[in-house]
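Quick one: structure below, then a few questions.
Some chains omitted; the rest stay in position.
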Amino acid sequence: MTKAETAADAPKTKREAPATRASFPHFLPITTRWADMDVYGHVNNVVYYAYFDTVVAEYLMRTDGVNPHESQAIGLVVETRCSYFKSLTFPETVEAGLRVTRLGGTSVRYEIGIFKQGEDTASAQGYFVHVYVDRDTRRPVPLPDHLKIALAPLAV
Amino acid sequence: MTKAETAADAPKTKREAPATRASFPHFLPITTRWADMDVYGHVNNVVYYAYFDTVVAEYLMRTDGVNPHESQAIGLVVETRCSYFKSLTFPETVEAGLRVTRLGGTSVRYEIGIFKQGEDTASAQGYFVHVYVDRDTRRPVPLPDHLKIALAPLAV
């Protein structure tokens, strides 16, 4: 890919550097869809967040063994953010890298990198903060122990 | 709405305060959809960004008179962020407030507040940074004059 094809390469000097694959302990392949593209022929900025909550939810449902439809403590998203370095398109399969950078008393901060196949630096990256609350009262609750155990392999 | 119904109210003390309507010069009503909800019965975190780029694009297309399918300078999204204070649901019509807080040489930073009808503080808020690039070379270009004129009423 030439410089000219890179979205907004110039502003990068003032911006955070794209993460590399080595900094993510876990990856999930996600297939892009026709409808992910907007009129410019690139994956729309909104869709990256669908990749974010997909990699987080898939990890939690598979490793934590918790049923999100039934568990009493549920993770509410209180903040998300994404930086876009290089455009994605359809068709392609991207890989979403996942790591945990902060494990608080009632919250978890996930960081996600979106990688094109065969590329070592992220095309986009961001974070996703969950606060755990009681399903009924919606008040913050301590992170369940089984969750801390499930997240341990993601800590960096 | 009682405290108990407020999503993640406790962490608010450490977080930014929700913006009020008076700080946004422009509003766009957006109707929520059944499919906006996730399994918890609330609008999914991803969907807020669809509201964000809808209010920005609607304003630009209507006031700037520019056709996004044809203009030579196009706005690429390089960064987005959202804080979630209170959940939204379906059916309801939300109002997206819009303001411009930074007009750089080649970039614009939009801030958006999502308000429930009849409420003065935002249920969610965030920003959206556009860098203008040439449609063909994808290299940053100065903000077109017509754009600066179109955005002037949004500056705060």
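To keep things simple, chains are lettered A and B as they appear, and every chain counts its residues starting from 1.
Here, a contact is a pair of C-beta atoms (placed from the backbone, for glycine too) under 8 Å apart; a residue touches a chain by one contact, two chains touch by 3 or more.
Owing to the predicted nature of the structure, the values given are computational and were not obtained by experimental measurement.
In this structure file the homo-oligomer totals 4 copies of one chain sequence, with 2 depicted.
Heads up, the rule we're going with is that only the chains that are shown with their structure count from here on.
A rotation of 180 degrees, rounded to a multiple of 5, brings the CA atoms of subunit A into register with those of subunit B. The centroid of the Cα atoms in subunit A and the matching centroid in subunit B are 21 Å apart. Within the complex formed with subunit A, the residues of subunit B that make contact are 3-11, 15, 39-40, 44-47, 49-50, 52-53, 68-69, 74, 76-84, 87, 106-107, 128, 131, 133, 137-140.
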